[in-house]
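The complex appears here without one of its protein chains, the remainder shown in place.
Moving on, here comes chain A:
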Amino acid sequence: MSHSATLPDPDLALTLSVNGKQEEVHVPVQATLLDVLRERLHLTGTKKGCDHGQCGACTVHVDGQTHLSCLTLALSCEGRAVTTIEGLAPEGGLHPMQAAFIEHDAFQCGYCTPGQIMSAVACVEQAQAGNADAIREFMSGNLCRCAAYPQIVAAIQDVAGTSGQGAGAGQ
């Protein structure tokens, strides 16, 4: 048993691997990964939308897989590699998917965009971007209230090199 604590005891010390760095934080037992990223590590690119695993705005990578940080207990992430939108590209640079989202105008308000991009990167890395239908299915857990879906699919197809494969008429 490596942890055993209750509030209102002092906060728990926790070491997280975030974007390749070991970060020591002090958190209450019930803290989610999302809240720790935003409020302790000040990585505010990851967004809080519904906070119940329904919208995808909080999507990050945990050990290379897309996860919903709002439904992830921070304490359960010790020893796992977390990547956020801030960790996709070196400081000042853009990941090709970020560049493609700009190129294709794949957002309006931008609130869902970090989560969209984290899923989009995984979609291409995991070879699930073979055609527009496959992309739409992979991305179905990322909602966009501005309905930029056709442009998001186009950006992903651009990066995957599958433009024109089953693009159909947008949605």
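Brief remarks follow.
Note that in this section a residue touches a chain if its C-beta (ideal position, glycine included) is under 8 Å from a C-beta of that chain, and two chains touch if they have at least 3 such contacts; residues count from 1.
Following the convention adopted for this analysis, contacts and distances are computed from a predicted model.
Entry comment: the absent subunit's protein name, as recorded by UniProt, is "FAD-binding PCMH-type domain-containing protein", drawn from "Anti-sigma regulatory factor (Ser/Thr protein kinase)", "FAD-binding PCMH-type domain-containing protein", "Transcriptional regulator" or "Sarcosine oxidase subunit alpha family protein". Only one residue in the set A:G53, A:P96 or A:G130 touches the chain that does not appear here, and it is A:G53. Chain A residues in contact with the hidden partner, per the touch definition given at the top, are 1-8, 12, 28-30, 32, 51-53, 56, 59, 62, 65-68, 71-73, 75-76, 119, 122, 133, 136-142.
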